[in-house]
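A protein chain is absent from this complex, but the other protein chains hold their places.
Up next, subunit A:
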């Protein structure tokens, strides 16, 4: 691999880890690896639509695994993406009860990643099942919570994006929103339990 690419990828991994310039990082991943991942799915009895879904899930899982510090650059980003794609596609295939005729095309490489990848896949499945609670939260609440917990902004930084008078009012609103969200989670005990299990928080 060219030194430039290697440096670029190290830079990308570092940015993903710190949750900065995620859009630019994803742009790079899409540009460099979309075709590669699409071919992999197509070569393993998948359709173009399957490839689109799988690739989005692959990139999501890759971002999460990197952010959780489970990928430390032991192998190339390409091998890592390959491993994630393989696992996600296998799970999908099993669910679809499709024939496994051509699955032997996958080359077993970096099996050490598989445990972490499968953990992430399970987490995402559990998160996806319960994710509709966010939809019922309301735009203002979702916006505040997303900026605070996902973008990691402080209340002071969030204030200009809102119509609240001051930080204290915003703080109260954020607390109310978080309370509403946790209450909604409590209303789905089974899903919540499987989420705890997948997240390994007890």
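Simple rule for what comes next: a residue touches a chain if its C-beta (ideal position, glycine included) is under 8 Å from a C-beta of that chain, and two chains touch if they have at least 3 such contacts; residues count from 1.
Convention: contacts and distances are computed from a predicted model.
Asker: Not counting the visible chains, the remaining one has a UniProt entry; which protein name from "FAS1-like dehydratase domain-containing protein", "Tetratricopeptide repeat protein", "ABC transporter permease" or "Tetrapyrrole (Corrin/Porphyrin) Methylases" does it give?
Answerer: "Tetratricopeptide repeat protein"
Asker: I'm checking contacts with the chain that's been left out. Which of A:45, A:75, A:118 or A:146 qualifies?
Answerer: A:146
Asker: Considering the whole complex, not just the chains shown, which residues of subunit A touch the missing one?
Answerer: Within subunit A, the residues touching the omitted chain are 22-23, 26-27, 29-31, 34, 52, 55-56, 59-60, 63-64, 123-124, 127-128, 130-131, 133-134, 145-146, 149-151, 171-172, 174-175, 178-179, 181-182, 185-186, 192, 195-196, 199, 201-202.
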